[in-house]
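Quick one: this structure, given as structure tokens, is what I'll be asking you about.
With one protein chain removed, the remaining protein chains of the complex are shown where they sit.
And now, subunit A:
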Amino acid sequence: VRLWRCRCRALLSRPAGAVRARRGLAAGPEMHFGFQSVTEEERREKIYQVFENVAKKYDVMNDSMTLGIHRVWKDILMHKMNPCPGTLLLDVAGGTGDIAFRFINYVRSVRQRQLQRKLKHHQDLSWQEIFESYQKDKFNSLGDSQVVVCDINREMLKVGKQKAQHLGYSEGLSWVLGNAEELPFDDDKFDVYTIAFGIRNVTRIDLALQEAYRVLKPGGRFLCLEFSHVSNPLLSRLYDLYSFQVIPVLGEVIAGDWRSYQYLVESIRQFPPQEELKAMIEDAGFFKVDYENLNFGIVAIHSGFKL
């Protein structure tokens, strides 16, 4: 019954106010929190609480909701980025560190291949020179690559740090508390900016995009992995069914908190579709903006360059 009431309210609240709110612009005090209407401040508060509650069970819930497919999505994002050693990555809303760990793994294996290739070419060096170059490279297994994980929520960062310790990631990783709408970094600092499943929760998306533009180096890349709109009608019906009937129930059973997962599903519906987000990214000043649909539009990766 509660579910039906939420959906009816959504259908009734379609007019211009809700449309502007959908774009993440502060159209007066009214904004959306899932299918509810709240003020900007209230929205930030509520979202902070949502993630405070789910932080500990975040990864488990991700696996159960998406049947583990979120790992594939994040791997595809990393392949698309194709970072080379020496890249500086800023992962915003990176909470529990999934993207950061994948980045470190990727860069480490690329670096290994580079070193192997270099060794093959060093056939005609003296033993002394080979020894020296080996020493130099041994302590540089990441090739000076670094990732900064930035999140607004302390709890999510805590879980992320614990995970890093548990999995043995220490090099090239830093954790910063910060707001995507107002990043605590200087201009022109990072090579790549990623935000995976986070931009949906940002209250002012345009500000976040502007900040992304600011902190990227010239030539830097913006990558956004986010739930998006499914255009295929049959698939969309099945997806809605799964989202609204199954996910909140899973939330209650596994995390003991169905309200947060109700918010999650509703926020996906409220998020702008692919083309609209592409236009917003272009407005922020990015060039060569493009998106790639994964799984028929359930998830989309948007990419843009600061040129």
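Please note the rule applied: a contact is a pair of C-beta atoms (placed from the backbone, for glycine too) under 8 Å apart; a residue touches a chain by one contact, two chains touch by 3 or more; residues count from 1.
Here is the rule we use: contacts and distances are computed from a predicted model.
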Given that one chain of this complex has been left out, which of "Ubiquinone biosynthesis protein", "Thioredoxin-like protein", "serine C-palmitoyltransferase" or "DELLA protein" is its protein name according to UniProt? "Ubiquinone biosynthesis protein"
Residue, one of A:156, A:216 or A:255, that touches the chain absent here: A:216
Could you tell which one of A:48, A:185, A:258 or A:305 touches the chain left off the display? A:305
Using the definition of touch stated at the top, determine which of A:91, A:191 or A:226 touches the missing chain. A:191
Would you mind spotting which of A:50, A:81 or A:264 touches the chain that isn't drawn? A:81
Since one chain has been left out of the picture, which residues of subunit A touch it in the full complex? 80-84, 86-87, 191-192, 216-221, 275, 278-279, 282-283, 285, 287-288, 303, 305-307
